[in-house]
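Below is one structure, written out as structure tokens, with a few remarks after it.
As you look at this complex, bear in mind that one protein chain is not there, while each of the others sits in place.
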Amino acid sequence: MSPAVVSPRRFAPGDRVTVTYTHPPGHRRIPYYIRGKSGLVERYCGAFPNPEELAYGFDGLPARHLYRVRFQQTEIWPTYDGPAHDTLDLEVYEHWLSPAEEDAS
Amino acid sequence: MRRYHDMGGQPAGPIDTSDHAMEPWAKTLTAIVGALRAQGLSRVDELRRHIEDLAPQDYDRSYFERWAEAFCDLLEEKGFTSRAEIEARMAAIKAEIEARP
Partner (left out) sequence: MNDKAAHTHAEGHAHAILRWSDDSAHDIEETTRYPLMTEAIRQILVEKGIISADAVRHLIEQMDARSDVTGGKIVARAWVDPAFKERLLANTKEAIAELGIPEVDATHLIVVENTETVHNVVVCTLCSCYPRMVLGMPPEWYKSKAYRSRVVREPRAVLKAFGTELADNVTVRVHDSNADMRYLVLPMRPLGTEGWSEDALAHIVTRDCMVGVTVPRVPAKAHAVE
């Protein structure tokens, strides 16, 4: 965990959030398949130096908040062949998240 | 655009579930990468970025072969050595091994 975290957390467990639908170049730790999808914050994981900057020799500070977000598989894959209650969890950095109500068209 | 390494959800064939022992060179390579990291001279994120930036034909190599090629790029980027220096040393080691009785 890193010091120099300047921002308060935007999200809390239970919040519905949407992963930004954008495809910037460079090193990103947010898989293509989850971009634009919405899920629920399952837990707060802590604050870490931003890997997108660490990959290029920067110190990645200030640390960014990291959340574990839970998605319904049927909301990720339109043709998911399994029960509707199957889920997928992954970690998303705060700067990739927005509150689900703010879904832009 | 989806990059090649970002493969979650892509169609793929059957999974080979068999186990293989780690090759000695792969273990040594992992240790060298770890030693550089332990010195604070590289980050895991940098190696990942170099792996992701490999040409597609190199990305099709096996896991540790990708590591090796990406690690050469990383070392060159940091100015620790160069591909030319590595290749020259490889030739010298090969000659030494082949000269053994």
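By written order: A and B. Residues from 1 in each chain.
One rule holds in what follows: a contact is a pair of C-beta atoms (placed from the backbone, for glycine too) under 8 Å apart; a residue touches a chain by one contact, two chains touch by 3 or more.
Bear in mind that the values here come from a model prediction, so they are computed numbers and not experimental data.
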item	value
Hidden partner interface residues of chain B, rising order	5-20, 22-32, 34-36, 38-39, 41, 44, 48, 51, 63-65, 68, 71-72, 75, 80-81, 85-87, 89-90, 92-99
Residues from chain A at the interface with the omitted partner, ascending	29-31, 33, 45-46, 48, 51, 66, 68, 73, 76-77, 80-83, 85-93
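Methods note: only the chains that are shown with their structure count from here on.
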item	value
Whole-Å gap between the CA centroids of chain A and chain B	28
Residues of chain B defined as touching chain A within the complex	1-3, 6, 8-9, 43, 45-46, 48-49, 52
Contact footprint of chain B on chain A as seen in their complex	23, 26-27, 31-34, 51, 54-57, 76-77
